[in-house]
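Before anything else, here's the structure in question.
And now, chain A:
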Amino acid sequence: MTREPPTLQFDHVVREFAGGVRAVDGVTLSLAPGSFTAVIGPSGCGKTTLLRLAAGLDSTTAGRVDAGDMSGSRSVCFQDPRLLPWRRVVDNVALPLELAGVPRARRHASALDVLQAAGLAHASRMLPSQLSGGMRMRVALARALVTKPQVLLLDEPCSAVDEFTRMQLDAEILRTWRACGATTMLVTHSVSEAVWLADRVVVMARGRVHADHVVRVERAARERGGVAFIGEVEHCMRLLAAASGAASGEEAA
Partner candidate 1 sequence: MNAPAAGVRAIAWPLLGVAIVLGTWQIGVMMSGVAPYLLPAPTAIARAMWESRDMLAAAMGRTALGAAVGFTCAAVAGILLGSVIALIPLLRRSLYPLATVLQMVPVVAVAPLLQLWVDNGLPMAILSAAIVALFPVLAATIDGQASVDPGLRELLKLYGASALRRWWKLDFPWSVPATVTGLRIAAGLAVIGAVVGEFVSGYGGTRAPLGIVIQAAMRDARTDLVFAAVALTTVVGFALFGAVSLVGWLLVRRWHASAVNESEDRR
Partner candidate 2 sequence: MWRSAMVVAVTFLCLHAGCDGSKDGASAPARTMVRVQLNWVPEPEFGGIFAAQQDGLYTAAGLDVDIRKGGSQVPVAQLVASGQADFGVMTAEDVLTLRDRGGDLVAVFAIFQDNPTGFLLHESNPITTIEQLWMSASTVAVDANPPYVRLLNAKYGGKDLKLVPYTGALAGFLASKDAVQQCFITAEPVECRLRGVPTRVLSVATVFNPYAAVLATSAASAAKRPEMVEAFVRATSEGWRRYFADASKYNPGIAALNPSMSLEAMNIAAEMERPLIVPADGAPIGSMRLERWQQLERELVQVGTIESGRTPSAGVLWSAPVGTPSGATAAMPTP
């Protein structure tokens, strides 16, 4: 029985740190159920903080984050794979189920399933140290999928790998999203990645949302070298530059 994924709702969210620094300064966003939203922005714009608030790793100073009813699960993928080095791949992937109390045979089978779907079945008995960086990220993605999440949060998952591996991982992310249909939020500093993966690109700067743009190219038509695609990327980059400029303009003022 599949449940509907929830709306991921940010309601005038503020996150202030010691010293009065406002990493998130009044963000109101509503991510539609099952949608794929990319959040981009210059370093320090608060996108990662926003994601962590959605993940429950941090709490708001003001405002509310609503990730739907808590019966569904939230999965997070970080910049680094965060695999337990002494466990084999299959046991790493099964970890969330293990902590949820799923019996051994069942969680083992579920883990093998997602590894199979990711084309990693051959690596199931390997240790993380025996895998390349890219493969480890794919294992981390598989782990995020094993709980059939309703909300999927990705915090710059591809920033630590090379360009080619990034493209492979992007394909994997797309497949993952399609497999679980979760409401997905991707934080990235790669504009082309954002455009290729997401329905909607949100531009942040200085803790605020500066632009909110729906990607106008059909998914089927998104070829990285294609004219339409490049046009979208350039449009988003202009939005990004404007946001950064406006932000520094505010600083100067």
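On how the list was made: all candidates are chains of the complex that A comes from, given by their letters.
The rule is simple: a residue touches a chain if its C-beta (ideal position, glycine included) is under 8 Å from a C-beta of that chain, and two chains touch if they have at least 3 such contacts; residues count from 1.
This one's a predicted model, so the numbers in the text were calculated from it and none came from an experiment.
Looking at chain A and the listed options 1 or 2, the chain it touches in this complex is number 1. Chain A makes touch with candidate 1 in their complex at residues 55-57, 74, 76, 78, 80, 82, 84-86, 95-96, 98-100, 127-130, 133, 160.
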